[in-house]
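All protein chains but one are shown in place.
What follows is subunit A.
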């Protein structure tokens, strides 16, 4: 039960993007299309799970004084490996994400989870936590991208990053009625603010309900 709670924490209660406001730079820059959002999300999940597992496995032998530099070496190595793999096997994703792949290293989510969870818990729990947080991050990114792509270009599309074949491309809002503002940084901030406010309202309501039931 505890495990389930930990796993779902990353989605609503401790949503890293809308609740904890971590890693926003990449979020705002990447979320223009579904492809980019999901691509980035998967990269973050991969790095998060692997770094949590490795750090959790080594937690007993990493000396306390240098734990942050060690975490950084591990995370940077993982990110570089992921970047090389993306460059070789999904080049279109690589050119779309560009420098933001490397910025995963300084994505506070990763270091934050390593420090808050992985160095105190077992390997399986840490992996689950990484997966939960990563999925929460990806889900948040996808929400923003859905809104931005839909309103900004009028179409929703997704193509296979490995082969570039288009899986679907639906024009929902007719051409000429879309709002290009949403593909810019301004639109990113607006979308993010609205979604963060919505999550906050939801969490507040839940807290109120819990308080009422406690009385």
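The criterion applied here is as follows: contacts are C-beta pairs under 8 Å (C-beta built on N, C-alpha and C of every residue); 3 or more make two chains touch, one makes a residue touch a chain; residues count from 1.
By our rule, contacts and distances are computed from a predicted model.
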* Structure fact -> Its UniProt record identifies the chain omitted here, from "Sarcosine oxidase subunit delta", "ABC-2 family transporter protein", "Sulfur oxidation c-type cytochrome SoxX" or "Na+-translocating ferredoxin:NAD+ oxidoreductase RNF, RnfG subunit", as "Na+-translocating ferredoxin:NAD+ oxidoreductase RNF, RnfG subunit"
* Structure fact -> Among A:89, A:168, A:189 or A:202, contact with the omitted chain is made only by A:89
* **Contact with the hidden chain (one of A:12, A:29, A:62 or A:139)** => A:62
* **Residues of subunit A in contact with the chain not shown** => 62-63, 65-66, 69-70, 73-74, 76-77, 80-81, 84-85, 87-89, 91
